[in-house]
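In this view, the complex is presented without one of its protein chains, the others remaining in place.
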Amino acid sequence: MFAAGRVPAAVDDAAWLQAMLDFEAALARASARVGIVPTEAAEEIAAACRAELYDVDELGRASADAGNPAAPLVKALTAQVGEEAAAHVHRGATSQDVVDTAAMLVAKQALAVLLDDLHAAGDACARLADAHRETVVAGRTLLQQAAPLPFGLKAASWLSGLVEARTHAAACDQQLAAQLGGAVGSLAALGDDGLAVAAGLARELGLTEPALPWHTIRVRVGMLAGVLGVTAGVVEKIARDVILLAQTEVGEAREAGAEGRGGSSTMPQKQNPVGAVAAAACACRVPGLVATLLSSMGQEHERAAEGWQAEWETLSDLLRLVGSATAHLRVVLEGLALDPDRMRENLDRTGGLLLAESVVTALTPTLGRAKANKLVTAASKEAAAGVSFHDALMRVPEIAEQLGAHGVAAALSPESYLGVSSALIDRALAAHHRDD
Amino acid sequence: MFAAGRVPAAVDDAAWLQAMLDFEAALARASARVGIVPTEAAEEIAAACRAELYDVDELGRASADAGNPAAPLVKALTAQVGEEAAAHVHRGATSQDVVDTAAMLVAKQALAVLLDDLHAAGDACARLADAHRETVVAGRTLLQQAAPLPFGLKAASWLSGLVEARTHAAACDQQLAAQLGGAVGSLAALGDDGLAVAAGLARELGLTEPALPWHTIRVRVGMLAGVLGVTAGVVEKIARDVILLAQTEVGEAREAGAEGRGGSSTMPQKQNPVGAVAAAACACRVPGLVATLLSSMGQEHERAAEGWQAEWETLSDLLRLVGSATAHLRVVLEGLALDPDRMRENLDRTGGLLLAESVVTALTPTLGRAKANKLVTAASKEAAAGVSFHDALMRVPEIAEQLGAHGVAAALSPESYLGVSSALIDRALAAHHRDD
Amino acid sequence: MFAAGRVPAAVDDAAWLQAMLDFEAALARASARVGIVPTEAAEEIAAACRAELYDVDELGRASADAGNPAAPLVKALTAQVGEEAAAHVHRGATSQDVVDTAAMLVAKQALAVLLDDLHAAGDACARLADAHRETVVAGRTLLQQAAPLPFGLKAASWLSGLVEARTHAAACDQQLAAQLGGAVGSLAALGDDGLAVAAGLARELGLTEPALPWHTIRVRVGMLAGVLGVTAGVVEKIARDVILLAQTEVGEAREAGAEGRGGSSTMPQKQNPVGAVAAAACACRVPGLVATLLSSMGQEHERAAEGWQAEWETLSDLLRLVGSATAHLRVVLEGLALDPDRMRENLDRTGGLLLAESVVTALTPTLGRAKANKLVTAASKEAAAGVSFHDALMRVPEIAEQLGAHGVAAALSPESYLGVSSALIDRALAAHHRDD
Partner (left out) sequence: MFAAGRVPAAVDDAAWLQAMLDFEAALARASARVGIVPTEAAEEIAAACRAELYDVDELGRASADAGNPAAPLVKALTAQVGEEAAAHVHRGATSQDVVDTAAMLVAKQALAVLLDDLHAAGDACARLADAHRETVVAGRTLLQQAAPLPFGLKAASWLSGLVEARTHAAACDQQLAAQLGGAVGSLAALGDDGLAVAAGLARELGLTEPALPWHTIRVRVGMLAGVLGVTAGVVEKIARDVILLAQTEVGEAREAGAEGRGGSSTMPQKQNPVGAVAAAACACRVPGLVATLLSSMGQEHERAAEGWQAEWETLSDLLRLVGSATAHLRVVLEGLALDPDRMRENLDRTGGLLLAESVVTALTPTLGRAKANKLVTAASKEAAAGVSFHDALMRVPEIAEQLGAHGVAAALSPESYLGVSSALIDRALAAHHRDD
């Protein structure tokens, strides 16, 4: 439930281990390229940088003593290669270089999957938006019926959120940078070759080359956290709408139910919106983790004594939860079944009262907004007391005079009061496809 | 202390009130431009949109009953203008349109100040970075002395954080968008003119025109929160470094003390780093507020029944605290007094031990990193027991042979082990100035 | 909206100022009692400890320079009294002693109001619980109708939350302690009289005397934050239930609407649950503030350089929001109007399907839970396809045989499936009254 889709595998212990090894391989090769490590040694090191050669549990235990996972890995890697190559393992780097670069590699792979799932969820929304330009549903504000809108606009609105999240996540991906600074960020252990090795390392790994080492300037981590938080927020919004639409008393949408899915252990009749609930539950765990990463940014001097260490698991959890939330949502949206009859039935439930604003709008050009509002409010109250809203409106002389029975009826037709919904849907679709 | 600099005035009640009125004025004018409101009426409305005409406290009280601050303001504004103009006040808009657009206007003004203070703080860092390329200070990891670096690189690192925060804040500023959707986001009350009015409104206010209304898609609010969180994180990092450098036992930097500033009520000798403490205290209150805004993103249907309302004060607090933190930091950095003698004294305190890595680096080409590391570690331990580190190193035959007394002395000179610091300082300065 | 009820006035600047003055008055008197300050001087100091004698804004500005609000106040108080008394102002105390004790006094007054509002809200729930023992409503899990329960049990459940919050808040109140430690917690400036003065101070102020000064051991603040967070959580739960019950499609409850309350600026028909929305919006801002206070607990050595300062405004905001949330909720509950007809109508909406578990329960003694569940699930599916649930059940031979038409009808009667609800209601009422 909290490890759904493909992100969890991209952020597990094995993925981190491989990413740390990828750093060491790339460092060796980049160093070879500038001539400070023999090419054969670099290749021997790179060949030993395969996760399956190491015991991830044992490295984990050793991490506690070292205070970070890089130190024991460097030791193990050094032991794995011949004496000649061993002399060149990890040259010029510090533990944090390994761990930070690995974090960026892990994030990069997780983001790739996340972007894909966001896109697929967007595709599903786009289909709903396009198909339901005419399907009228009650718009709800503060969970009260307010005015009608096409379901397609609702889906287009969801889509716009997914597109925006995708855009920000993609921009964030561009800022994932390699880390190479050595002990205190001066690259001193690489002499004059520091910048060249750092540039080569980034190129080797497909990461951005930062202007400066960023050991204690954690803007990258903070921005990534922020974007993941925003993505979770969008997912939660859509998932909650689905849960609310699926309420027994609303019944306008339900999740595609595989056999056994969403059933209750004791209530045979239930069909719970388990996918949306899972998405929302993953998403609502995200803001606390974002706060943790932001709180950890005040890192001391050249390497922190708390804030940096707190990042590792938190970042993995964050990626995993946002990835899982999005994976759940994608499934929900791809299988969402709508019930336009229930939408219409719900719409009719207030006897046209949710078109009160439509009547005000029709009257505004002649009576002004304030007066129109006052007259319609009075009629609404009468209608609440039992009269039909149409009749209540017609009893008001000014309204009857300005609109006539036909005008009132037209103003009370939901289809007549959808504004520029279709153009807005087009905009959302265009933004989705532009971003492809 | 928590309302320092110029941001607090940009986010106070009066600023919000004026921003809401700016929305109404711009809406009237944009509507006039498309011909649905008479120009004279629009101008009369616009003329009444001055905050000083309204009682902000009374509006505040009325907000509670209405559930938002826009409804009573619309009423008051309607009463302020003649009957003809009154008919056109707020036409086509919903309360959330007013409040959301006002929030974006308030944020825009606060960000302008924030960007300016970030830039000025960056200028101060840039001066320190350039002036202290040769001033050697102990680099500290986990608060232990690790290896030397020029203080200029430390300042350049701070600068890089400020530049990155500024870049992200500026990008965020570009995404602040007007809001106009009407009751349920379809712009139905504006008939066919909805899109034209929405575009005109944004132009009028200098805000971005969004593709769709974003009543319950709160990506803009979430991203703004994230960027503010990251900015606070950068400020906290620098402020903490200043506090740590100002420690009695370290004494490498202190804040410029105005008369009476930083004194203690009972301890006459104290000179507290009050500016840095205030900056850090403001900053550490930020992540919780970011989490609140992210948690509020799951907004129901067409208008939320909790999450939206929770945004208003939170966003003001967030802007105020980040603005105050940055204002404090600017003052601290502009007046920061360094003590290079104490830096050198502290550097010498370990008898050269913090150059152990330098010795390893010098030995690595011939002995390999692992062996070099082992030999130097052993010598470090002897040195810890009383011998001078230089002598301890010379007692190791392989070291003595490879480096000789001169080589050892050279490796133990901090100035010889600064790597590419100066080039990195240049990069930070270039990024700062490029961003001007 | 975010400053409702009586807590806001208990935590505003004037309240803090008076609380700080109360500390100084109590310190002078306690010192007089042990003989280290002349009684006349103590009384002169105490007489000068009235907030109206000081300019709260000016003190606020001076706080920024001093790094805390106590130092300028001590100066102003010293200037307010004659030379003889001036010599004894603030003797033995440090700034943090003033601010921490003031925080506890402010919290104590805010808690008193909060406890009262929690009790009144509980009274309203108690009335609902007792009055609606027989009013059947659909129980909803994951927002799906699950099984019936009396509305009284729902109200009793709310009540149990309010009682628990009240119990924890009352316990917390007992732990609010005076602070007197002097510069570093040793009370050195009071010589041998430190403990006696500290004890006298606490007695004077009606606060608990702590075993040790707690300048950087912030358990009291953290626990208070936690309890306030829990209280907000309970309020949010109830407020959300009200919002959900008030949905147009559910319509089982609505807030008492004063004239103009809960109306929309554009939709005349709307009656928004503004009280519940306000309560929920206040409450959902709380967890972030709790996290800020918990994050601030890691305070350095004898006085923090960030965490302590971050507490002041945060604690006020926290008390204000929880107080406002509770004040809103109290009003909502005291005026809540129920619609038992709509409850019944909603209950009937699934044609008895939400009594599926009841049928399973009736069958379990003879068929076993698993088999009963399987048979009823199958009948539920048929019922979903159009047949009445009663008929669908009777078509299953085992069910028809075991229960007969009468038995099936009985199992499908909501009133017959309320378990021990009434006893549980009694328990909730008893707990509420026991706690009086």
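Going in written order, the chains are labelled A, B and C, and every chain counts its residues from 1.
Quick note on the criterion: contacts are C-beta pairs under 8 Å (C-beta built on N, C-alpha and C of every residue); 3 or more make two chains touch, one makes a residue touch a chain.
All values reported here derive from a predicted model rather than from experimental measurement.
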Displayed chains contacted by the hidden chain, counting the whole assembly: A, B, C
Residue among A:Cys284, A:Leu347 or A:Ala428 that touches the chain left out of view: A:Cys284
Options A:Ser31, A:Ser295 or A:Gln402, residue touching the unrepresented chain: A:Ser295
Which residue of B:Gly5, B:Gly122, B:Pro150 or B:Gly288 touches the chain not shown here: B:Gly288
Contacts of chain B with the absent chain, listed as residue ranges: 138, 140-147, 243-244, 246-250, 263-264, 266-274, 277, 288, 291, 295, 346, 349-350, 353-354, 356-357, 360, 373, 376-377, 379-380, 383-384
Residues in chain A touching the chain absent from view: 1-2, 4, 63-67, 70-71, 74, 90, 93-95, 182-183, 189, 236, 239-240, 243, 258, 260-267, 272-274, 276-278, 280-282, 284-285, 287-292, 295-296, 305-307, 309-310, 313-314, 317
Absent chain, residues of chain C that touch it: 67, 78, 83-84, 86-91, 94, 139-143, 146-150, 153-154, 156-158, 160-161, 164-165, 168, 182-192, 194-195, 211-214, 216-219, 222-223, 225-227, 229-230, 232-234, 236-237, 239-241, 244, 280, 283-284, 286-288, 290-292, 294-295, 297-305, 357-358, 360-361, 364, 367-371, 417-421, 423-424, 427-428, 430-431
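Basically, only the chains that are shown with their structure count from here on.
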Size of the rotation, in steps of 5 degrees, that lays the CA trace of chain A over chain C: 180
For chain A paired with chain C, centre-to-centre distance based on mean C-alpha positions, whole Å: 32
Residues of chain A whose C-beta touches two or more other chains: 140-143, 146-147, 244, 288, 291, 295, 357, 360
